[in-house]
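Just one protein chain is left out here, and the rest sit where they should.
After this line comes chain A, so read on.
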Amino acid sequence: MSRWSAGSTPGSVKPVYGARYPPLHHASPTKGTDIPGRMNKFQDYENSVSDAWDTRVKVDESLASASAAKVLAAHAAGKTHRDEEIMPPVSAAPTKNSRQQALQRLAIQKEPLPSSVSATPQTANPIYPKLPEISDQPRSAAPMASAPPHGRKFILSIPLCNLVIEGGDRDQTRFARLRRLFSNGKSSGRSSPPVDMLKLDQADSFWCASALLDSIQDNYTFAQPGIQRKVLQLRHLMSRVDRPLHKHLESNGIEYLQFAFRWMNNLLMREIPLRATIRLWDTYLSEPDGFMQFHNYVCAAFLRTWSKQLQAEKDFQGVMILLQNLPTQSWGDREICELTADAFSLQSVFDGARRHLSAQAASP
């Protein structure tokens, strides 16, 4: 098995899982001292199944059924193994650090990922057809684009498919920038980018997107539960920080989901000009949990920026049309500074005070 087993590729769905709750390679012996032989047995069993995520490995039928029989026998005998935690919590700091180092190593790695990952079954949609921006590169001239390791496709297709919305819209992903860079040569017969550079940029783009989406992945899973939850939190927060506006919205039949869905889905990118978005996201990157948590306070601050104007509108359509077309065309650094300052003060008051927030807001 190479070092890039399917179960240990950083950034894939499985390793995220594994980073916080690593597999029991170092099963803690703190409580398992009752039977000396048990530890070894467990370790043997663990070793035999630790590659279960790896779809290439064929399951040893006899071993599996023997293990199952053991478990069944143990249960039948009334033995419980409460001390064997399935997902022991680990301290975040060292894991995170080593993960970051792994990310950095990967980002500067010049080789494509080892071929072992290409054995991953191609069940997911490949990302390349979804990226028309780069798929029109001459394939023979750009081997990275034409023959990416399949394992990568698998990983890329998960987080990036959601970013492609914006990539298609406004050329804001790095992929799109890359494409523009090289499509300048279009008229004089398209020149292909240096393969090394393409590789670096691809890795770079991937890890950037991966890091960005790590904390907000459930914004983009089926039915987008992350967004639903955040919109509800925004509603609670507004009922606390700007009650007149909150009441005004409610009395006009406006639901927060009707306007804030886009705020959450596109991280305010559609509401403010690009230069302001870059400035805002820069703050998100520098805040712990910026995209996940701080964003919500920014949305609240953003909404109350328009409090007066919104309250001047006296019916559903007036408020709704204004909310969809907020006059932010001239926004720049200054406005974002004020916005994030307000958001920060909201966060320092309300963060972690969930009950405080929701106790009264539940019945507005």
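Heads up, the rule we're going with is that a contact is a pair of C-beta atoms (placed from the backbone, for glycine too) under 8 Å apart; a residue touches a chain by one contact, two chains touch by 3 or more; residues count from 1.
The rule is short, and it goes like this: contacts and distances are computed from a predicted model.
Look at the chain that isn't drawn here: its UniProt entry, checked against "LSM complex subunit LSm2", "Cullin-4", "TBC1 domain family member 12" or "Ras-related protein Rab-14", names it "Ras-related protein Rab-14".
Touch with the chain that is not drawn comes from one residue among A:S62, A:S251, A:S286 or A:S330, which is A:S251. Within the whole complex, the absent chain has one touching residue among A:A68, A:M197, A:L274 or A:I321, and that is A:I321. Counting over the whole complex, chain A has residues 162, 165, 168-170, 220, 222-224, 251-253, 257-258, 261-262, 265-266, 270, 313-318, 320-322, 324 touching the chain that is not drawn.
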